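Moving on to chain A:
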Amino acid sequence: MSSYITSSVAKKYIMALTGIPLMLFIFGHMLGNLQIFLGADAINNYAATLQGLGGFLWAIRITLFVLFITHAILSSILYVENKLARPVSYHKPATVVATLTSRTMIITGLIIVCFLVFHIFHYTVQSIDPSFKHLFDTQGRHDVYTMLIKGFSNSSITSIYLLGVVLLGAHVHHAAASALQSLGLMNHKYAKYINFAGPLLGVIVAVGYAVVPLCVLFKVIK
Partner candidate 1 sequence: MKLESKIPSGPLATKWERYKFESKLVNPANKRKYDIIVVGSGLAGASAAASLGELGYNVKCFCIQDSARRAHSIAAQGGINAAKNYQNDGDSVYRLFYDTLKGGDFRSREANVYRLAEVSNAIIDQCVAQGVPFARDYGGLLDNRSFGGALVSRTFYARGQTGQQLLLGAYSALSRQIGAGKVKMFPRTEMLEVVLVDGHAKGIVVRNLVTGEITSHAAHAVIIATGGYSNVFYLSTNANGCNVTAAYRAYKKGAGFANPCFTQIHPTCIPMSGHYQSKLTLMSESLRNDGRIWVSKNKKDERAANDIPEDERDYYLERKYPSYGNLAPRDISSRSAKEVCDEGRGVGSSGNGVYLDFRDSIKRLGKDVIAERYGNLFQMYERITAENPYKDPMRIYPAPHYTMGGLWVDYDLMSNVPGLFVLGEANYSDHGANRLGASALMQGLADGYFIIPYTIGNYLTAISRDAPTVDHPEFKDAEKIEKERTDKILNINGTRTVESLHKELGNVMWEKCGMARNEKGLKEALNKIPELREEFWKNIKVLGTNEEFNFSLEKAGRLADYLEFAEIMCQDALDRDESCGGHFREEHQTPEGEAVRHDRSYSHVSVWEYQGVDKKAKLHKEALKFEEVKPGVRSYK
Partner candidate 2 sequence: MGRGSFIVDRIEIHDTLFTIHYPQIMNLTLYIWRQRNAKDKGKMVTYMADDISPDMSFLEMLDVVNERLIEDNEDPIAFDHDCREGICGTCSLIINGRAHGPEKGTTTCQLHMRHFKDGDEIYIEPFRSRAFAVIRDLVVDRSAFDRIMQTGGFITINTGSPADANALPIPKEDAEYAMDAAQCIGCGACVAQCKNASAMLFVAAKVSQFAHLPQGQPERMKRVRAMVKAMDDEGFGNCTNQYECEAACPKEISVNFIAKMNREFLVSGLK
């Protein structure tokens, strides 16, 4: 069994199996964010519901954390292994079809790690701007709406977010279809649809996440 798990193919499974829940989370998170367009009540209510989950929320958080760490560590191992597989590189390398996003997974991934740390300290732990902790709406719920408006009104913070989410989209751009390929869920019949839908998902993620800070920055949402 150990040789199975450490095989190159099984490592692909692990990357896909850890990546897919993360992508589902990214999607869910994105849909949550977009509730800002439904008004303060909707998003504050959503946030309060999540907080109300209590232990279950922590279970989700810990699961996501484990998946994320596994994904990140394994990708680093794979990166090193792949570099070692070609000890002498080409003098004049060329790329035929590999997309830019597929070739920069390690870079986008590492930046996403940093971005995520920032994001957690910014909106979850709320230590970058401690005033976030004291925002409550009329019903006494944490006023996430105002927090987002406050947070994204700062153009330098918004720039960090824009960079982060675009790279997240870029990561998904390659990851979505790639995960299905790794799990062997592609075949001659469906490959072309999957290879079209996967990258589209990446674009949706980038746009879906970028639209909130942009709208706040440009005062579409006040």
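Candidate entries met the following condition: all candidates are chains of the complex that A comes from, given by their letters.
Following the convention adopted for this analysis, contacts are C-beta pairs under 8 Å (C-beta built on N, C-alpha and C of every residue); 3 or more make two chains touch, one makes a residue touch a chain; residues count from 1.
Since this is a predicted model, take the numbers as computed values, not measurements.
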Quiz item: For chain A in this complex, which listed candidate touches it: 1 or 2?
Solution: 2
Self-check item: Residues on chain A engaged by candidate 2 in the complex (per definition of touch)
Solution: 3-4, 7-13, 78, 81-82, 84-99, 102-103, 105, 174, 177-178, 180-188, 191
